[in-house]
Every structure is written in C-alpha cells, then in structure tokens.
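Apart from one protein chain that is not included, each protein chain of the complex appears where it belongs.
Letters A, B and C mark the chains in the order given here, with residues in each chain numbered from 1 onward.
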Amino acid sequence: LSTAPPPRRTGHALVPRLLGQGYGEAQIAERRRWVEAETGCRLDEVGATTMAGEAMRGNVENPIGAAQVPLGVAGPLEVHGEHARGVFYVPLATTEGALVRSYERGMAAITRAGGATVRLLADENKVCPVLTYTDAAAAVDAARRLPELLPELAAAGGATTRHGRLLAAVPTVVGRRLIVAFSWSTGDAHGMNMIVRGSDAACRLLAERTGAVDRLALSGMSSEKRPSGALLAGGKGKRAVAAVRLPRRVVRAVLGTTAERLAEVWHATVLGHLSAGTIGYNGHLANGLTALFIACGQDVANVVNCAVGVTDLEATAEGDLHASVNLPSLTVATVGGGTGLGTARECLEMLGCAGTGKAPKLAEIVAATLLAGELSFGAAVGSGEMVAAHETYGRNRPDSPAAADSGGDEARAPEAAS
Amino acid sequence: LSTAPPPRRTGHALVPRLLGQGYGEAQIAERRRWVEAETGCRLDEVGATTMAGEAMRGNVENPIGAAQVPLGVAGPLEVHGEHARGVFYVPLATTEGALVRSYERGMAAITRAGGATVRLLADENKVCPVLTYTDAAAAVDAARRLPELLPELAAAGGATTRHGRLLAAVPTVVGRRLIVAFSWSTGDAHGMNMIVRGSDAACRLLAERTGAVDRLALSGMSSEKRPSGALLAGGKGKRAVAAVRLPRRVVRAVLGTTAERLAEVWHATVLGHLSAGTIGYNGHLANGLTALFIACGQDVANVVNCAVGVTDLEATAEGDLHASVNLPSLTVATVGGGTGLGTARECLEMLGCAGTGKAPKLAEIVAATLLAGELSFGAAVGSGEMVAAHETYGRNRPDSPAAADSGGDEARAPEAAS
Amino acid sequence: LSTAPPPRRTGHALVPRLLGQGYGEAQIAERRRWVEAETGCRLDEVGATTMAGEAMRGNVENPIGAAQVPLGVAGPLEVHGEHARGVFYVPLATTEGALVRSYERGMAAITRAGGATVRLLADENKVCPVLTYTDAAAAVDAARRLPELLPELAAAGGATTRHGRLLAAVPTVVGRRLIVAFSWSTGDAHGMNMIVRGSDAACRLLAERTGAVDRLALSGMSSEKRPSGALLAGGKGKRAVAAVRLPRRVVRAVLGTTAERLAEVWHATVLGHLSAGTIGYNGHLANGLTALFIACGQDVANVVNCAVGVTDLEATAEGDLHASVNLPSLTVATVGGGTGLGTARECLEMLGCAGTGKAPKLAEIVAATLLAGELSFGAAVGSGEMVAAHETYGRNRPDSPAAADSGGDEARAPEAAS
Partner (left out) sequence: LSTAPPPRRTGHALVPRLLGQGYGEAQIAERRRWVEAETGCRLDEVGATTMAGEAMRGNVENPIGAAQVPLGVAGPLEVHGEHARGVFYVPLATTEGALVRSYERGMAAITRAGGATVRLLADENKVCPVLTYTDAAAAVDAARRLPELLPELAAAGGATTRHGRLLAAVPTVVGRRLIVAFSWSTGDAHGMNMIVRGSDAACRLLAERTGAVDRLALSGMSSEKRPSGALLAGGKGKRAVAAVRLPRRVVRAVLGTTAERLAEVWHATVLGHLSAGTIGYNGHLANGLTALFIACGQDVANVVNCAVGVTDLEATAEGDLHASVNLPSLTVATVGGGTGLGTARECLEMLGCAGTGKAPKLAEIVAATLLAGELSFGAAVGSGEMVAAHETYGRNRPDSPAAADSGGDEARAPEAAS
C-alpha cells in the first residue's frame, strides 16, 4: 500500500473567496454551505454562533461559524495578589470530565486556608531576530556595540507601536550569526505582533549600523509556543509565582490526605519526570491553562510555553503544606486578540479582567487557579485509589458509579470553605 | 503592599449544587444567573449554546453554557496516508488572525505538489505508575520479573477495559522505586482514563506479586501533557510523519520563496532553538494543533505533548524542497471525550473522521495540516519583510493595510492549486 | 583589533613524522625536543613517563610522553553488588583539593551502614546510523521491515566482531531519513569501535535491502558523550543503581547532619536544577567519575554521558536516609582502550577489575563510589557553613586554616567506620 503511486490528482476546489473576504453573515453562511456540499456533512451547530461575522475579522479567515466548548465555573478562589485581590469564580472551557471539579476542590483548599499569595516578578515579552554577518568577528563586533546602540534601537522599534517599549537587547553569537533577544514591555496585550514589528524595525537599523548581510525576524530563541531550558531560566511574558500554606486540617478536610503524602507524591513524581528528561516539573498545568485560555479568548497555543514551570509541594514539621507554582512564561492578554469576542469578553468580565490595565490581574488569577489544580492533582495521585486518578482524567458518566461518587464526595468538600 | 496582612476573610459563597448535578437547562440557567449575581457580569452569549445540558455531563462540571471560538476552514489539502486518502478541508478554531490563511497557503503548496505522504509508525499510549520497595535490590528484582509476569499483568489490566490492550511493560529503577511504562493499544479513544485504570489494576497485581510497599498511579514519566526528551525518543500516542517534496516552481508560485531560502531559515532557526535548550524543533506546531483540537473536540491540553516534534526543511540540488514534520506524541481521538459534542462532531464529520475506526485517519490529517503550517511559517520568516512575520502572528484589521494586502496576496496563492 | 586583517601567514612547521609513526623511545624524545624548540618550553616532566613508547601505540599519536595527575586513594567502600562484593579502596586521580577526602567521608558512611547495594539493569551499548531514502514512505517501509531483517543484520554485524552481539534495532523516522538504534552487547570492552564497525556492516546490508540512497555511520541519536533526555529514559551502556539506607546515627556521626537536612538539601537543589532546565539531577557525579576514569584508563570524555543521572536522598519517618544514584549510561571497560597501560592497569588491579570479565564489577564499584560522593556533597551543602561548600570545591592549602581544620575533621570521621 505504502509504496503505491499517489492517485492521479485532479483540480481541487478552492475555498471560495467572497465579498470583503467574506465576513458578512450571508457570506459566512454561503461558505458554510459550500463546505457542507464539498464534504457531505451538516454544520448546523457550527453556524449557530452568536458572534457577528464582522467581529471575527482579524481573528480568523474563511469563517464558517464557531466551535462551542462546554463552559463550567470553579470557585470560590481567594487571591492575594498585587493586582487581583479578593474572591473569584473562574470560567473553565473543557471537555475533560472532572477537570472543573478537581480545580474547584483545590480552590476550596486554598480559600479555606486564607487564599493564595501571588506575585509577578517580571512582565516582558521577547522576540529574538537573527542577523548574519560575513564572519564571526563581525557578529561579535555587532554584539559588543549593542549597549551603545540600544537607545537608537529603542527609538526605532518604539516608533512602530504605541504600547510597546523596548527594555533590553541581549546578544547570543552563533558563528557568524547574531541572535538578539529584544525584551519589551507590552502593556495589557499579548503583544507578539507589536514586538515582532518593533523588533524588526530595531533589527533593520542594527543591520544597517553593523553591516549585516541578512536578517530574519525570528530565530526561535524566544521559545514562543515551545518548551526550552531558556524559558525556565530566563522567562518570557509574565513570571509569576502563586503560593499557599495549607494548614494540616485543611489538607485533611478538603484534600482528604496529608501534607506528608503530598510531599511523597511530589518526590516520587519528580523522580519520574527527571528520568524522562522533562523540562521543568508540574502535575497538570496544561489542563487549567487550556480551559482558562479557551474561556477567556487567550492565544491557546501559548499553553505550550505557559505550561513550562515548576510546581513545589513540601511538608512542614507541623504537618502543614507549602505549595507553589512557578511560571516563568505566562503570556496573557486582556486587550487585542480574541479577548473582545462574545463569550471571551463575558468570561473576562466574570473575573473583572476585561480591557486595559487588567492583564497583570488576569495573570495572578491564572497562577492561583493553576495552584489549585496542582493541589487537587497531587491529592488524587496520592490517594492510591483508582477513583482518584480517575477523578483527574476521568469521565463522570452516569454509568460510572465510582466517578459519580467521587464527584459527590468532592462536591461536599468545598462546602467547608468559609 | 505585598507585606500587608491579607484582608479578613469572610464566608465565600459556594457555586450552588443543583439537582442531578445541575445539567438540566433550567439548572444551567440558574447557575449562570447565580454567577452573574456574584460577579456582576452578564453571560448572555455564554448561555446561547446549542449544546443540550445533559450532553455536557461527563465533559464538564458546574456548567453555565459554552465558550465560542471563531471557526475557519482551510484547504484543499491532499493527503496520501494509509488511512486518510484524498482531499480535505480542515476546520480551525482560533482567534489568531492570519493563522487560517497561513495554513491554507501551506496546504495549497502541498496539494499542488501532489499531496503529503503521511504514515503512522506506532499507535500506543503510555502510563507509568511507580511502586516503592523496601530497598533497591527488591525494586530491581521486581523489574527483572516483569517479563515473566507480563501475561498475568496484561490479563489483569485488560479485564478493566473493552478497548485497551496491554502491549508492553518497561521498567526504570530509581533507587528503591520501580517505574513501569505500561504501553497500551487504545483503539480510537484518547484512552488515558482507560489505561490509567488498566495500568492501576496491573500495578496492583504487580505490587502483590513483588512485595511493593507503596504505589502511585502516575509517575509523570509518560510525559502526558508535558515536554520531555523521552517523549521525542520514545513517543507516546501515535508517532506520525508527514512529508512532501515541493517542486521548485511550487515553492516559488505558492510560497513566494525558494527552497534554498527555506533551508536557510531552517538552519538559522535551528541554531536559535539549540541555543535556547529547546526540546525538539518546529516553527509553530502548537498553532495548528490548537486550532484543530478545539474544533474537533480533542483534549486541547495535549497540545503540549503533541507539539514536541521535529520539523525538517531541506533543499535538493535541483532546488526542490524536502519538508517533513515528525510527531512522536500525537494523541487524538474520534470517540469519547469531547468528540461527540455539537460542533466537534460536525467538524470531525467535515473530515470524515467521526466515530469508531477513524482515529488513525484523523492523526494523518492532523500531521499533514501541521506540515502545511510549517511550510507557510518558514516562508513568512524567510521573506525578510515585516509583513511576513506579521502574516504569521498578525492581526488582519482594516486599519492595517499591509496585513490586508498580505491577506490578499495570500488569497491569490491558493488559486494556483489545481 | 578584532577587525584587523589576520597577519600574513607563513609556512608553519608540521609535527615531524618519524619512523614507524614515532613510537620508539628515541622518536618520542626527538619529537619532544622538536616541540620544545618550536614553542620555547621545557618538557622534562612530560618526558619522565614509565610507559614504553610502543605501549602507547593505538592510544595516542605524535606521542611526546605522558601527563601526570595526582592520585589519591579513598576507602574503605563496602559494596554488595552481584559482581563486586566486598571492601574496596578506590583510586582517584584529581587536582581538585578535598575531592578525595569528600568521597572518603561518603564511603565511610556507606561502609558503616553495612555497604551499598548495587545492581546493573542493562548492559548494552548503542550506535545509531542514519539512512536516507527517496521519500518518507520508503523510510517508513524500511523501518517496518526491520523486525524481519534483524537476524540477517545481526549476522552481518556480528561477522565483524568476536565480542559484540547485536541485540536490537529500533527505528526512528525523520522525514525521509531512518535512524536505527542498534543495541549491542559488548562484553568487557567499551566497545564503541566494535559496534560502530558492526553497525556499519548491518547498515550497509540494510541499505541494500531497502534501497537507501545514502547512509552515515552516526546520527548522534545515541548521545555518546552528550547529554540528552533519551539517555535518561533509554540508557546507553550499563544502567546502574547504587543505594544505601543510612541509619540516623551514621548520618549524624559520619556526615555530621541529619537525614531531614539532607532531604531538605535535595529538595531545594532539585528546584534549582529544574529552574535551570537541567537534564537529570545530581550533586557532583562528574567529579568522582572523572577521577576514577583518569585513574583507571577509561575513556574520560564519556564522563559527559555517564554523569547524566538521577540522585535521590529521602528521609524516612525514623530519621534514616534512603540514598541512591541512578546511572542510565555508565560506560566502563576493563579491556581495550587505555585499560592496559601502566598506571591504569595498576589502578584496575587495586579494584580487582583488570581484564576480561571484570567490566560489570567495575561498573558496580563506580556506582557505589558516586553514591559516596553524593552523600558527602549533600552534607557539605547542608551544613550551611562556608567550610562545607569549601570542603567540596576547595583548596586545602596551609594558608587556609579553616580548610585544614575541615580536612582534619573529616579525617576523623572515617575512623568511625568499623
């Protein structure tokens, strides 16, 4: 089979180009019908979106409607950040059964313990273009001139954007190539467009000043949407830490286990991660990130870099639990991208995070939410019962009595929050 | 500020528990109104879902409606797999402007070149529980007995599932702990629930037979939703390769560049990735994966492991381009999870991938789609113009003429497909 | 300066080629004098080697004498392996002050606790050649044929070596390239020569049978002398574990600390390693490996892969310490390479490890030695005093009273061994 020649190809129909790129309701419907005809399927639910077609312009091309993802809510989550202060109810869009319940349980533990402490240590985004020189000496010369050229580069880059501000330019030389890590402050936007454009302007000037023979807008060294050691150590986006000390009694009452057992789970699973050559360590950061990001109109693909982090669980001599999540690359936005669209806007408003000035607050809530998930995950793994792991990954179907029981048990736990 | 004592906490309202866990339409509406009251926001669009509440049971808890994500379509994409054979139109749910256009351009290149070759090399999923023994000698003894015990373990594990089949059990000893990598065939389901349950049963038996003093259902060594070197080398889920040879003229006509330039981009960006200590190498696998996974009801958090891979671009002496994406950990499903829900089901049907027996076909289409994205991304980076990088990450707003032009240019490119 | 043109180059004298490649004593002396004349230095001590020139043939080219490295001895080290059983005194060649003392302290702790348990879980070495095909489908076809071709490949590969035996051939496809991991049993030799040659023969046959268009003897996927996640997860060479349970009183008496403090050091430093994106985790495996490898005529560059491992320190409820080192890629030899040369041969004989049949024994002693070093390192870091870290890295100079004291204190510790 595999070596058979490909079938003779014939003309394949193109997705039709429609008036104004096809963002009108009629055009969207026409395109959807065209897809239905070509593929022989029905797209009724896809078409039943409440988003206006024109609202999607800039977020999607060839629109045919919207995907719907079930949305649950978890809380109360008490947060003591510098931007987010108070109690929150967190929207989570997911199809993974028990995920919302699991995060809710962790939130109950945090809240009952008085809330999570959250801090942001850095708030910058990076782009790393690459310039090529005739030889390594020239690349090094250019690298050495960066400090003196920085003001000029910042001016050139800054001229392309109202919100971005160039903070630093750090060189890496690889043979005759110079990779420059441009760090930017991006305000409340995710900012990749902004800083790619700004960095390109800076880079163009740098190329002129230093005689580069080629340049590329991206080198990949920033680890946007990729995992890397540099991401852990150097960060990208907001660098956040969320931590809580859970009293012994809260660990027992809400998580149904002990601090010592959670520390043991941490210890044993770290050994597993190390044995796999894993980047960082965490329980399931990706789950909460994904659910929150879909709900809140974030760039969901950023889950890949955001999920690079380090979770810590540690028992004190008194049987309390120190827990933290440490996120070197949390990239969130409250303006731009998908943040203004229909349900995303509503979800951001649920958190009091819609619009300008709210990105740090959103980052803190995200970090606290992830901490809740790590606590609950550790408790599930540590319980030693299938139902616990099942709780984490499982389906909560009526024909699955154990899972239903589990849901029931957990459902009671949050009631202890006060 | 940061050292101020937390505000005195008061009783925080719990998300109300409603009849039957609250999956009826009335209960969902009641819960949604409760959230609105607590948070002072409006959730009209969240509530406007076409999914029946009961349909969400097992996929989400505390449901309040659905998140809507703009859905576009890209194609035609010609695939020569062993399961997917023909031309496909691919649903992509995203809010990242220009993403659909970018993938469409790559698909046009592939299709015009006669289609992508796709193969699956392995199809198994892994769970790695950990057992603790009194000492290292006992852990090693247990590891050495695994081959003889495998039939018995397979029987015990297999008894918990209709679809899963235990294929192998590979030991790693870390001091007095034994981590066992249980590999399973999971049919068309994602299968994590299934194989966590099955592995736990096998593990329980193993613990009895070998005198383990403790066991945990998960060790993290499988790298589910995490990046690791083991994932690259050992795989998890479907191991897929998608490749195409683009003739020189197609590179020029559709991608607007040359094979040599794409090879240069590849070379320069690999150096950037290596300099960052990145796991694997790719342009933006995460983007396409996320858009496809949201559309098709996959477990979107799996993007983290699925995006660990290796993209290759290489120019031939004749100026053609060999391109491939190599995905050691592609985890997709066509049954279970969110695959049966409203828009997800419709999107799977668009691809002819709904239901039993379709997971390998879906995996092949995903791999070919990602290949398209890598081609287009490379072309954008290589063009040396801001508009190109912008095309990749950018907003296609009316007030952004360059982007609009770009969109227009690209829009023409696919017309060349025949 | 950096941009100045290079000075006009003139003819540079070549190292003289002498009779029989210059391994006679006279030729070595002549070459050494030539180097002295060219560089204006004196090489008297270099020339004062006891090795016969002809003995160096096959180990070095252009010989001019030998480098001398100070050699100390540490012990007693009690080992309970399957090959090494008893008490050993370990030769360590190093110039790092306090290293020998540090390992000796750890050995005292192990021995007083009754000895280290050591096991080898695998004993195989790998080479991963790469074949190129016309396209990915052909590469996959070849990968799929590996099982059926294995006997034939094993015969072809095995015909090139008396000692090596091909055990397995595991494929990885990257686009149109097929990387094959050939695993070999190599007896007591390091075996890289042997298995490169054997794998090349197998690969040549595989290329013929499957129509490869190119092949390279190495792909780097085996991680010989490089760190990787695959090395951790998949291993290369001997996979060894050494472990000990130190009673509370031994931790106190010999290491001057507590199990809880060592566990705390482990916990805190793992967080540091994770935050750096480190491969694996250990205190200073490289130190002991290097000292032992130089002493025993091993291929010292293999320290890079051998030092990829996982150290574990864990306190029990009773205050004892479970400690282990887990080495997935321990490559040692007792025949071939430098193992038969002068001082190396003597050092191997000190351990009862010279010659055929002794490599597993040597591996076990190395693993136990490294365990000793990790214990002592942890204690030094945990002591919280400069002298402790100094002990680990420091110079033991007469003008450094603290260090001298430290040496003295440590000197007493081993006396407690009984």
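Keep this in mind: a residue touches a chain if its C-beta (ideal position, glycine included) is under 8 Å from a C-beta of that chain, and two chains touch if they have at least 3 such contacts.
No experiment lies behind these values; they were computed from the predicted model shown.
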item: Absent-chain contact - pick from C:G211, C:G272 or C:G357; value: C:G272
item: Per the touch definition above, residue among B:A93, B:I195, B:A230 or B:L255 touching the missing chain; value: B:A230
item: Options C:V69, C:L150, C:L167 or C:L205, residue touching the unrepresented chain; value: C:V69
item: Where the missing chain touches chain A, by residue; value: 117, 119, 121, 135-137, 139-140, 143, 171-176, 221, 228-234, 241-243, 245, 277, 279, 310, 312, 314, 322-324, 326
item: Interface with the undisplayed chain - residues on chain B; value: 2-3, 137-138, 140-141, 228-233, 267, 270-271, 274-281, 310, 312, 314, 326, 328
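Just so it is clear, only the chains that are shown with their structure count from here on.
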item: Length of the line joining the C-alpha centres of chain B and chain C, rounded to whole Å; value: 38
item: Multi-chain contact residues (two or more partners), chain B; value: 117, 119, 172, 174-175, 221, 228-231, 277, 279
